[in-house]
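With one protein chain removed, the remaining protein chains of the complex are shown where they sit.
Coming up: subunit A.
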Amino acid sequence: MNTNKKVLIAEDNSVFLLLLKFRLQKEGYTILTATNGKEAIDLIEDQEPHIILTDIMMPFISGLELISYVRNKLKRSTPIIVFSAAGQEEIVLKAFDLGATDFMSKPLSPNELIIRVKKLLR
């Protein structure tokens, strides 16, 4: 089991957030959740998650700003998976430039997400 691994999910869609939380909890991860970028930054600073899963479009602070904050301000190399909507290729490229580790296009498969999270935490 992965009980010692902390996963932060930053997503403003509450039901999607809940679904991912349940799915990742089933895999034994400790889940931290944030419904906007500001909450996510507070959790990153306080809890130091092992991996960050973030949506790009979020209130207050966007996913891109979040990546930039983690890489440039906090100087952390925590893996970051970005969720993007279809047709947001340019934003995904920007996310990679800022230091995102991987991306998944919505609608996404939770099972595939688990595989990617496991791979990055191995």
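Keep this in mind: contacts are C-beta pairs under 8 Å (C-beta built on N, C-alpha and C of every residue); 3 or more make two chains touch, one makes a residue touch a chain; residues count from 1.
Quick note on the criterion: contacts and distances are computed from a predicted model.
Its UniProt record calls the unshown chain "HEAT repeat domain-containing protein", which is the correct pick from "HEAT repeat domain-containing protein", "proton-translocating NAD(P)(+) transhydrogenase", "TRAP transporter, DctM subunit" or "NADH-quinone oxidoreductase subunit K". Considering A:K26, A:K73 or A:K119, the position touching the chain not shown turns out to be A:K26 (whole complex). Listed for subunit A, the residues touching the missing chain in the whole complex are 13-16, 18-19, 22-23, 26, 86, 106-112.
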